[in-house]
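All remarks here apply to the structure that follows.
Shown here: the complex without one of its protein chains, the others still in place.
This part shows subunit A:
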Amino acid sequence: MRSIKRFISTIFMIEFIFCLVTIVYFPDKVAKITGYRLYTVMTDSMEPTIPTFSLVLTKLIPEDVEIAPNTIVTFQANRFGDDILLTHYFRETQIGNDGNLYYRTQAEGKDFYDNYETKRSDILGTYVYHIPFLGKVFLFLKSTFGFILYGELLVIYLVNRLIQQRWEEKEKLVKGTA
């Protein structure tokens, strides 16, 4: 009975670690399979609705799906030459001077739209849910210090196993001599 419990807990532990590693390090693959992607909010542009360092769950939507105004969307943008991802409100569509259809986005509490020329193809998905602060933990796990932590946890695990093995050996010796 004890060995079955241990087996089940090991299976659960392996599964948990596998899920965590996949979500943290291979978010694109998870998104392909599940249709959802996790993002970390790095700025206060959506506060107080979405606090900085929240982990946002976004539902990926195909390009042909219409988006209702005032929906919070995650979209790609180019800021000073850098491709970034943002999660802002989609307010309305406008026809630009070049005749293209642009999706105007807006940050929380601002009375003006973003300057980004967002096309429908730039919008990746719609906001589903967020967990405050958890994004920072994800950032930490991806950082060099995250890898240091894995090493530390491995050492703790090995020390634990070593002590347990010593105890088992002692018990066997005691039983053998008795």
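Here are a few things to note about the model shown:
Here is the rule we go by: a contact is a pair of C-beta atoms (placed from the backbone, for glycine too) under 8 Å apart; a residue touches a chain by one contact, two chains touch by 3 or more; residues count from 1.
Basically, contacts and distances are computed from a predicted model.
For the chain that is left out, the UniProt protein name among "RNA polymerase sigma factor", "Regulator", "Ribosomally synthesized peptide with SipW-like signal peptide" or "(2Fe-2S)-binding domain protein" is "Ribosomally synthesized peptide with SipW-like signal peptide". Screening A:Glu92, A:Glu152 or A:Glu169 against the full complex identifies A:Glu152 as the residue touching the chain left out.
Contact with the chain not shown here comes from a single listed residue; of A:Ser9, A:Asn70 or A:Gln164, that residue is A:Gln164. By the touch definition given at the top, subunit A reaches the unshown chain through residues 136-137, 140, 143, 145-146, 148-149, 152-153, 156, 160, 163-164, 167.
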